[in-house]
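Each remark here refers to the structure printed beneath this line.
Every protein chain of the complex appears in place save one, which is left out.
Up next, chain A:
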Amino acid sequence: MAGVGSHAARIGLVRFAGEVPYAPALALQDAIASSVKKGSLPSLLISLQHKPCFTLGKRGKLDDVLARDEEAKCDGVEVVRSNRGGEVTYHGPGQVVVYPIVNLRTIKFGPRKYVETLEDAVVHTVAEMGLSARGRVPGATGVWIGDRKVAAIGVRISGGVATHGVALNVDPDLSKFRDIVPCGITDREVTSVWRELGGRGPTAEEIGDRLLRRLAALLGSPGGGFSPLSPPEMGEVEGFARRVAPGASFSVE
């Protein structure tokens, strides 16, 4: 369990292009988290979009994947179980996914404050587009516009380091959410930024950028920017990324 208080710490960025399958991203998070725990890497934000997949947290019930015939595939969309908190959700292109791999002990954040910070970052980011959203809803972690969920959050804390993070819907295929009981919640709609704007808006890449900067400001150094990684740190991250996702294109800052 992590501590609480105020902070000032380095935070780096790894940004993937294209669509990254879920399992390699899990493996990458674990590898980076190990290094963050040991101290050979500073906290890092991993930014990406996923190939279409349904994912289950520890509690997620396969029954919540409604249209399935078998565990492995659901209408051609793969189903993967992970060790994060939360229940079932959909990931896919058009959805901004950020996995902050953060040493909560260094910045002295407890689990509650950390999750609220993730929510706050999303709320600020969508507010810049004129959308009024809220987090910190008791019993309903995530970011809501009205009673429609625009961003899901699932976090795992191990050895004081947080993994997994936030998925903000910009313009994903919302119909996929009808194939599941998202986050175990049956009676609330899932929405997206474009849907709330009533049409095209900034791209997922643009919105992702703004969210990353906001997260860096809230989780990292007070100046708000990313701290460039040193060459050995960069090498370590590139090594992990190449091993788990060979062929993926990414940049490390």
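Note that a residue touches a chain if its C-beta (ideal position, glycine included) is under 8 Å from a C-beta of that chain, and two chains touch if they have at least 3 such contacts; residues count from 1.
As a convention for this text, contacts and distances are computed from a predicted model.
Among the names given as "Nuclear pore complex protein Nup85", "Pyrroline-5-carboxylate reductase", "Mediator of RNA polymerase II transcription subunit 18" or "Glycine cleavage system H protein", UniProt records the absent chain under the name "Glycine cleavage system H protein". The chain not shown here is touched by just one of A:His50, A:His91, A:Arg156 or A:Lys176, and that residue is A:Arg156. Shown as candidates are A:Val115, A:Val190 or A:Leu229; the residue that touches the absent chain is A:Val115. Touching the chain that is not shown, out of A:Arg84, A:Lys149 or A:Lys176: A:Arg84 (per the contact rule at the top). In the full complex, chain A touches the omitted chain through residues 1-5, 57-59, 83-86, 110-115, 138-141, 154-160, 162.
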